[in-house]
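Removed: one protein chain of the complex. Kept in place: all other protein chains.
Note that the chains take the letters A and B in the order they are written out, and that residue 1 is the start of every chain.
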């Protein structure tokens, strides 16, 4: 299979970037999208060019490192991570546009690599349970109803890839933030910090320069882990509740 | 000393003690909630407004009587027209808050996504994508609408105290009717996304209730658009004259 790739090339954070075309031949339909880029990079290196920089690590769809906007869609046409997208979903002769995540809070570092450290700071602002090692009670001391545990799990599945922010026309991190708020606020272990958590995380999210939610639903459509859009409603409720109570605690 | 140092290491952020209004208005989530609440207030008003409008099909007497009655609501507890003015103040504040919040959030949202994708792709539904411009159109329409049928400034044939006749006179002008119908279609789209969005913003939505809110939003949008458009259509077809 042969493809024309148009890839965003940008040498450093401050440099101007541009879409650059590459003709890539000899692509197997069994390749993952990242393997196709590996293939291109091998050719670029031998030709004396700079290979395309992109983030990736586990290549099994769980670490959340990879992510690029392919033909205008975060992670491309399939609902999965870029590393799990295979070339059989493209046709011979296609032109494919590859761009980095775009958001003010995710500045481009180089080519397709962006800085997502804002997510870490959002988590650091309340996305935890304060339980220093050694202070935990016996695990069975607090039974958790299965539906509650399942709800928490479904939201804990978030891999922090940033596709939600990339897909959102407002560069909003509401889906990411709500996934953690719902995960921890649903559990009895998270209850004592229920209010400070949501206030802290929403505050950090705003401070990082993410946009607000206009309920377009693009985030949930792009999410490779299927975090539901309604998590945002739950976070809004938690936020309003905490605000009305003045963040006094549970 | 020892204890203090030990506990310092464990302490993380200190509790915030924000003022309710300040913290809500400052945050994107809170500001959006203000938009949702004001939106719901305006929506409730629109339902009443539309039902009142439909009285036009029962003749000038009934419609004009209804117009006069509105001014007497709350009497004798409230003075004449007090209720009307209270409603106007509430609605005016809602419009202003809704607009200011929308403006500030929009500016923020645009700044949060400074670079566009080279590969443009149609996103979200039409109703969702037109919220901003739809809102601006509606704001301009409200100004026109008040000048036309409340202050009668732009309705040359109008007379104070005769709402039925003023309405017919206004809709006898085809461009006005066209403008009105376009605005009501914009209103329908705005409500279609806005009502569900308010449910989401105020945290009333959940995966279970999502469908319900979407159906309700569509029903409300359809009902209000049809209800409002029925009046100029009635004038145009001569059912109301």
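Everything that follows uses one rule, which is that contacts are C-beta pairs under 8 Å (C-beta built on N, C-alpha and C of every residue); 3 or more make two chains touch, one makes a residue touch a chain.
We adopt the following convention: contacts and distances are computed from a predicted model.
When the unshown chain is looked up in UniProt, the name that turns up among "Multicomponent Na+:H+ antiporter subunit B", "Phosphate transport system permease protein PstA", "Amino acid/amide ABC transporter membrane protein 2, HAAT family" or "succinate dehydrogenase" is "succinate dehydrogenase". Only one of the listed residues, A:84, A:177, A:215 or A:231, touches the absent chain: A:84.
What chain A contributes to its contact with the hidden chain is residues 11-12, 28-32, 34-36, 38-39, 41-42, 44-46, 48-51, 53, 55-60, 62-65, 78, 80, 84, 86, 88, 109-110, 113, 115-117, 119-121, 123-125, 127-140, 142-146, 149-150, 152-153, 156-157, 159-160, 183-184, 187, 189-190.
Keep this in mind: only the chains that are shown with their structure count from here on.
Each chain gets a centre from the mean of its Cα atoms; for chain A and chain B, those two points are 34 Å apart.
Across the interface of their complex, chain B is touched by residues 6, 8, 19, 69, 71-73, 97, 99, 102-105, 125-126, 130, 132, 167-172, 174, 196, 199-200, 202-203, 205-206, 209-218, 228-230, 232-241, 243-244, 246-247, 249 of chain A.
Interface of chain B with chain A (complex): residues 10, 12-13, 15-18, 20, 23-24, 26-33, 105, 108-121, 123-124, 128-129, 131, 193, 196-197, 199-207, 210.
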